[in-house]
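Dropping a structure here in structure tokens format, bear with me for questions.
As you look at this complex, bear in mind that one protein chain is not there, while each of the others sits in place.
Naming follows writing order (A and B), and every chain is counted from residue 1.
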Amino acid sequence: MIRRVLFALLLAAIAVYTVFPFYWALVGSFQSESRIFASPAYYVPAPPVLDSYRQVFSNATFVRALGNSVVVACATTLLALAAGSLAAYALARYRMRGREATLTVILALTMFPQISVVGAVHTVVTRLGLHNTLAGLVVSYMLITLPFTVWVLTNFFRSLPRELEESAYVDGATPLQTFWRVLMPLSAPGLVTTGLLTFISAWNEYLFALSLTVTDRARTVPVALANFAGASAHQTPWGAIMAASVVVTLPLVILVLVFQRRLVEGLTAGALKG
Amino acid sequence: MQSAIRWMWVALGCMTGLWGCSSPAPESAASGSGASARSRPEIIRINVDPIARNLALTEQLAAEFTSATGTRIEIIKGPTDATERLSQYLQYLGAHSPDIDIYQIDVIWPGVLAEHLVDLAGAFDQERAEFFEPIVRNNTVDGRLVGIPWFADAGVLYYRTDLLEKYGLSVPKTWDELGAAARTIQEGERAAGTADFWGFVFQGKAYEGLTCNALEWIASSGGGTIVDADGGVSVNNEAAARAVSRMAGWVGTIAPPGVTTYQEEEARQLFQSGRVAFMRNWPYAYALTHSQDSPVHGKVGLAALPAGPGGRASALGGWQLAVSKYSRNPEAATEFVRLLTSREAQKRRALEASLLPSRPALYDDPEIATAIPFIPQMKEIFLNATPRPSAQTGARYNEVSTEFFQAVHRVLTGEQPPDVSLAAAERALKEVLGRP
Partner (left out) sequence: MRRLSLEARQSRLGWILVSPALVLLILVGAYPLGQTFYVSLTDARLASGRPANFVGLANYTRLAADPGFQASVANTVLFTVTSVIVEIVLGLAMALVVNSRFRGRGVLRAAMLIPWALPTVVSAKMWNYMLVDTYGVVNDLLVTRSGLLETKVAWLAEPGLALASIIAVDVWKTTPFVALMLLAGLQVIPPALYEAASVDGASRLQQFWRITLPMLRPVILVTLIFRTLDALRVFDVIWVMTRGQSGTESMATYNFRQLIDFQKLGYGSAVSVAIFALIALFVAAYLVVLRRWREAEMS
């Protein structure tokens, strides 16, 4: 009994620690400014005010940016997972000369501070004719996401037992059939986790998006958020910023709720015993 | 094997799909191929700080411009944070991008961006004398007028009319009076039960705003303007050290200890919640503190900042419009700048967006005086405003300002005594400016 209570307390502590700031944003998004900054603070928005949400959804830039962000984050995730898992499979399973060197080079590409490469990435993207396009953002995000997916998936594939693949080979499957039919289903937790983290980093990327886009056509959510302005200069529209961050975080939460089963399947489903 | 290859094709298709759907879009004229851009030069893009009410007015003016000239205007929102906007502008201009024709630049940027901007001296030959002279001088780099003043800003003092009355005080004329009044009110209000009441707030975070604040303290104390008009480093002197250490003494006594982390909004929120007697801020706070749902509605007054042995000093702020050298249609862009900075447009901007005109003549306009009650005071403040030393330091201004505000911040947080900190700033500035 005591252990259960302690466990519940631990759960509560985790929940409060992670969720309170979000709760605070939620409260702020439903309050008028004078209540947001009141002291002592108001912890419950009563009565809730919807002005901030109205402001957010009447902001054409933001609405368009939401769509752009969905496209960019999905495309980045798919591309990074596709290219990353193929590479990771080879790097994890095949005897290749220069395997470790390749992994190191891939990692090295992501060790510069982003601010120092953004100018040159701008040049590359412009040369490719992708300046101010969503495709330009997706391509540039490979620099941020691919090293991560390759490394994590290589590591993940290595941790999987070889027995199943070997039995597939014995049954006459080609290496790629083995990869696709045997390894992929086993890797669900790894793929979903990597995909989720890749999605979030593309969803939240700011610095590249700021300088590789010019107009609303290609702008993503973080850039649109930075363009939220109040009625007068210097003023920060707190309510609207909070409402917008609630709006952009909810899809991710839903995504996790949808995929969370996948996060814990895999080996536990008894695949190994089969 | 096959399915994996199919998978790669899907990924590739994804990419080319993105590629395809985005590049031939009509809007991409300027960014994509040069040929299609030349065939449709009738669009001018202006990148602005999207202050809501000013944005609405700019959209109206753009529509009027389009119906008069046939040239379309696209208004692009830039980041509200000035540093982020500068970083974006440098990226665009460094790449000689023709995407943006008109940039909204800070009063301290002309020196940094001048080489990318069109000289507007010829086009504004007639009008330039109608703008505030200090701002025009500030925007002139090596004889080239690179920005037209759009709207102006200057530091002012906010006070609580009700509290001054309650304690029988008048609006402080000097910094010493301000300190005394702040103390009196703070002690009184705390004794009356408001435990966390404070006397004075300002912008003390280590950022450009602190340069403005500290420049005001120092210049009004007779301590100069960091770098002299002729480029000599004057930051380290006794008057400056006295001014900064007075402020450091106020932090934690009559100003909250966290004031060294405050920007404009933190100061305004605290003042607006009714727990501060005095505040240094920009004129934007006036309308907000007077809004209906403001706890201090109807209890706020605005005055010039206090004086010291060096007289009054108010940091000059505000925004300019500049035309990019890489614009495909600089003539049309210049004409749109002319419209946006015109007398009529500035009057509407004052009435509809409460932004202060950059033309002195408008300060005597009775309509504006009714809409913005403090405007007559502002004329005097602008005529005597203290520009930050951006003209004499040019492209090095940000380095100068950073060394300065970091030095002041170290004093405010008690990390270093003023003489040590200012001496370090002096050494650093001499090195930055190459002046032994």
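Here is the rule we use: contacts are C-beta pairs under 8 Å (C-beta built on N, C-alpha and C of every residue); 3 or more make two chains touch, one makes a residue touch a chain.
Computed from a prediction, not measured in an experiment: that's the story for all the values here.
Colleague: If I consider the whole complex, including the chain that's not displayed, which of B:I73, B:L93, B:V141 or B:A332 touches that chain?
Modeller: Answering carefully, the residue with contact to the hidden chain is B:L93.
Colleague: Going by the contact rule already stated, which one of B:D106, B:E216 or B:E266 would touch the omitted chain in the full complex?
Modeller: Missing-chain contact among the listed residues: B:E266.
Colleague: Looking at the whole complex, which of A:S32, A:Q55, A:Q114 or A:Q177 touches the chain that is not displayed?
Modeller: Final answer for the missing-chain contact: A:Q114.
Colleague: Considering the complete complex, identify which of B:E165, B:D196 or B:D293 is in touch with the unshown chain.
Modeller: Touches the omitted chain: B:D196.
Colleague: Even though one chain is hidden, which residues of chain A still touch it in the full complex?
Modeller: 7, 10-11, 14-15, 17-19, 21-22, 24-25, 37-41, 79, 82-84, 86-87, 89-91, 94-97, 99, 102, 104, 106-117, 119-121, 123-125, 128, 139-140, 142-143, 146-148, 150-152, 155-156, 158-161, 175, 189-190, 192-194, 196-197, 200, 203-204, 206, 221-222, 225-226, 236, 238, 241-242, 244-245, 248-249, 252-254, 256-257, 260-261, 263-268, 272
Colleague: In the whole complex, what residues of chain B lie against the chain that is missing from view?
Modeller: 8, 11, 83, 86-87, 90-91, 93-94, 112, 115-116, 196, 198, 205-207, 256-262, 266, 269-270, 273, 275, 395-396, 398-399, 402, 406, 409, 413, 415
Basically, only the chains that are shown with their structure count from here on.
Colleague: Once you find the CA centre of chain A and the CA centre of chain B, what distance in Å lies between them?
Modeller: Between these chains, centre-to-centre, one finds 35 Å.
Colleague: Touching chain B in the complex: which residues of chain A?
Modeller: My answer: residues 32-34, 37-39, 61, 71, 75, 78-79, 82-83, 86, 118-119, 122-123, 126, 129-135, 138-139, 174-177, 179-180, 210-211, 214-218, 223, 226-236.
Colleague: Give every residue of chain B touching chain A within the complex, in rising order.
Modeller: It is residues 1-5, 7-8, 10-11, 14-15, 18-19, 22-23, 25, 27-28, 31-33, 45, 49-55, 74, 76-81, 84, 87-88, 91-92, 94-95, 97, 99-100, 153, 196, 264-265, 268-270, 272-273, 275, 282, 284-285, 287-288, 293-295, 319, 353-355 of chain B that touch chain A.
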